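Every protein chain but one is kept in place in this view of the complex.
Presenting subunit A:
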Amino acid sequence: MTSGGISALSDHKRRRIDELISRTSETGGVSLLRDAGRRLVRNPTAVVGAVIILLFLVIAIFAPLVAPHDPVQRFPELTQNLTVDSIPGATAGHPLGSDPLGRDFASRMIFGARQTLFVGVLATLIGLLIGVLLGAIAGAVGGWLDVLIMRLTDVMLALPSLLLAITLVALASRSTQWTVIIAVAVVNVPIFARLLRGSMLAQRESDHVLAARALGVKRHTIVLRHMLPNSLTAVIVQATLTFAVAILDAAALSFLGLGDPDINRAEWGLMLGVDGVRYFEVRPELAYFPALAIILVALGFTLLGESIREALDPKNRR
């Protein structure tokens, strides 16, 4: 073969390689998140969890449209001949009957979704925010501040979380839904703080942080741009799992009568704790439905959270 032939061949090869390169770049690089997202969609567990959450989310958002009645409106005709033994069951227009005060039970369940998700999500987010802040400070600054924050979280983690939440609610002079939210949030702060601090410490020793320091990158940039984003994975996973715990904790507080004392507020924990317990022998549905709803939502968040943890685990990457 002549040398001309060889160079023509290599020309052809080069063009072919360029073509392949451009094609692979067009299908796009796969970032960690996109890759995780793709694996999530393929996982049936994740889909079930997501569907449950989505269902409750839709019900919560469109509660006024979905519910047949106003959750606080009383229907005197239902409670005319009310005795302890005759709480009205399902009738026309009231698919689940009413509670002892003559309010439509189905509507109260639907509005309860709103309340539950609101409290759960807000408590988790507030806990996440404070926890991340404390954990980042402890991990990035180190020294006595680290020791102080970590001993504080040790103290909080030593107490059973519900007990701690009850104590916090009891400290407030007048309980509202915000006391519940704050209490549940505070209970979750040490978990987030500790998790983030751990991964921040690992990041501090990592090669790419050393490389960034060798480039003279300023300290706050290293913390915010190089350490924090790489440390967040564990915390994000924990947050999705915490939704379930937060909802359960908030319901437990209401069940124990430590939530908002407003009897008009439709809240599953409260419904379960007051009417559900009191009339369990007569109308167990008053307990069954709120309990089932709480379990389902918590299950949904747990399934999704667990799948997200799996999807983000680098060991499962393909």
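As a working rule, a contact is a pair of C-beta atoms (placed from the backbone, for glycine too) under 8 Å apart; a residue touches a chain by one contact, two chains touch by 3 or more; residues count from 1.
Throughout what follows, contacts and distances are computed from a predicted model.
Set against the options "NADH-quinone oxidoreductase subunit D", "ABC transporter ATP-binding protein", "Spore maturation protein B" or "Phosphate transport system permease protein PstA", the UniProt name belonging to the omitted chain is "ABC transporter ATP-binding protein". For the options A:172, A:212, A:256 or A:295, the residue in contact with the chain missing from this view is A:212.
The omitted chain makes contact with subunit A at the following residues, 21-22, 25, 29-32, 206-208, 210-218, 221, 225-226, 229-230.
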